[in-house]
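Have a look at this one.
The complex appears here minus one protein chain, its other protein chains still in place.
Order as written gives the chain letters A and B; numbering starts at 1 within each chain.
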Amino acid sequence: MKRRTLMLIIAGVALGAGTGWVLFPLALYTRESQPVNFSHKVHTGEQAGMTCENCHDFTADGRFSGIPALDKCTGCHGATIGSTDEEKRFVEEFVIPGRPVPWRVYSRQPDNAYFPHAAHVKLAGIACEECHGPHGAGDALPAYQANRLTGYSRDIWGRNISGIPSHPWEGMKMDRCVRCHALQGRTDGCIDCHK
Amino acid sequence: MDPKSEKTARYGMVIDLDRCTGCGACMVACAVEHNVPPAESSATPRTGITWLRVYGMDNGPEDSGRDTAYIPMLCQQCGHDTPCIAVCPQNAVDVDPTTGIVGQVPQRCLGCRYCMTACPYHARSFNWWDPHWPAGMEKTLNPDVSPRMRGVVEKCNFCHARLHQAKAKAALEGKRDIKPADYVPACVESCPARAMVFGDLNDASSDVALAAAAAASFQFLPRLGTEPKVYYRSDRDWIRRKADHTVHSSLTEAEHR
Partner (left out) sequence: MGPTITRRDLLRLAGGSALGVIFSPLPWKLLDDSAIWTQNWSLNPPLSHAPISLAYSTCTLCPGGCGITARCTGGVPFSLTGTKSHPVGRGVLCAAGLAGHQMAMHPLRIVQACASSGRSVGAVISPLEREKAIAAIGAILNGLSARDAPHSVALIDRRPGRALSAVYRNFLSTVPGGLYIVSPSAEDATLTTLQQMAATPAWIGGFDFEQTRTLLSFGAPVLEGWGSPGQVMDIWSKRARTGFRLIQADSRPSRTARLAQTWLQLRPGTETILALGLGHVIIRENLHAHDIKRTTRDFAEYARLVARFDPPTVSALCGVSKESIEETARTIARRPSLVVAGTDPAGGPLPNEARTAIAALNVLLGTMGTRAGIVARNPLPGEPVMPPATTIDQVPDQSIRILIIDGAESGYDIPVSLLRKKVHPQGAIVSLSPLLTPMTAWADYIIPAPAHLELLEEISTAPGAVTCSYALARPLHPVREGSTDPLDFLRLLSAVTAGAATTIPTRDAMLRARADAIHASGRGKVFMPQDGAWIEVKGLATTEQFWQKLSEGGCWIDDGPAQSRSVSFSLLPGGNDEATRCLALLSGSETPEGSSVTVMPYGVRGATASAQVSPILSKIFQESNLKDLDGTALLHPGTATSYGLADGDSATMHNGAGTMRVVVRCDGAVLPGVVHVAAGPRRNNSDAPGCVGGEGILSLCEPGSDGTWRLTTATIGKAHGSEI
């Protein structure tokens, strides 16, 4: 009797935990592939030798351009220059008709959050990888996962559903900002980071 | 990096009431800059959203010596015992220690409107309606300012988004301190009569600090001790008297006349 009760409770705990840890994230997030399977690896490092800032650059007024607009791509890919089918498709579908690529942005913050890249990169000297991870070496773009409730990217919370980052760069929620700013001894007002 | 190398500013403004013609350009520039929606049909001066409002004011006597002034009234950015902060149950208002700007985070606000009651300058507005733009006009929103939802309070923050941009621009050049010309609020920029001067009051050589220190400058309701960072100036005595006018002072004012 006692044993059966225990078994049932343990089974229940396993069921509940399984739902929470495994099924819940599957239900919570959508999965969408990017419109073009862009390879960072091909463009950076030993292959094309570009750095992050070659494409993800700043405008003269200090704004960060984020994912570059199509004209940045067209600068090199005005016509097909490689041999992959994906590049050929990219040139035909986007470059030639001049259609902007509807990229999904993994790190898109809510409209009321303000994050100046210039201050963090130029003044604080934080490397891109510290927040964005080593995706510059990746060959394929991971699927974009949007939270069905909030509409934000999964990368804001972090890939790990527990919220405990498995890598130091995971997660882009406010607590992470606050922690780092506290370590720097900064005194900020709310509106320093909210608009 | 040493964060202390960043200069602590105290942003303020001086408004020359002898120049203001009450044209309303500042009010429109402000609403456009901050994505404030046009009025709903039943909105009134009591329920509308204006971060900056221009009031007309007469000196009183109707037969002779009539004189009119227009007073642009915005958040006075109180530097001491800031009344709205003391009453906010949500910590949705704070004074930015590095700029002196009183910030309001609408996302934290629960809409109790204590701050509106506490504000001696009536400089706060409540969103009685959902923000609504005529079809297509939402495309013309300023991307640097997030729109607010129904049920929260909002107010002037000295065009803080422009300060963000000025700081980002300075940061790109590796500097922590901004160029004063890069940070000008929308109302100051738009004033056709150039009646407003803006800048860092801590910088003694700035136009605004000099104007604030001038003899003709004054603050509204100085007796409350809130130390507004918005100053006004006028050569007309009656305006200065009215600026310190409270129910209790009406007697003394009568004597004054």
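Things worth noting here:
Keep this in mind: a residue touches a chain if its C-beta (ideal position, glycine included) is under 8 Å from a C-beta of that chain, and two chains touch if they have at least 3 such contacts.
Just so you know, these numbers come straight off a predicted model, no measurement behind them.
Touching the chain that is not shown, out of B:Gln90, B:Asn142 or B:Asn202: B:Asn142 (per the contact rule at the top). When the full complex is taken into account, the listed residue touching the unshown chain is A:Thr59, out of A:Thr59, A:Ser166 or A:Gln184. Hidden from this view is one chain, which touches chain B at 18-19, 21-25, 27-33, 36, 38-41, 43-45, 47-50, 53-56, 58, 62, 66, 68, 70, 107, 130-143, 146-150, 186, 189-195, 235. For chain A, the residues touching the absent chain in the complete assembly are 4-5, 8-21, 24, 28, 59, 61, 63, 65-66, 69, 105, 108, 110-112, 147, 149-152, 157, 161-163.
Note that in this section only the chains that are shown with their structure count from here on.
Averaged C-alpha coordinates put the centre of chain A at 38 Å from the centre of chain B.
Looking at the complex, you find that chain A touches chain B at residues 58, 60-63, 110-112, 114, 116-119, 122-125, 184-192, 194-195. Chain B makes touch with chain A in their complex at residues 1, 3, 92, 94-99, 101, 103-108, 144-147, 157, 160-161, 164-165, 167-174, 176.
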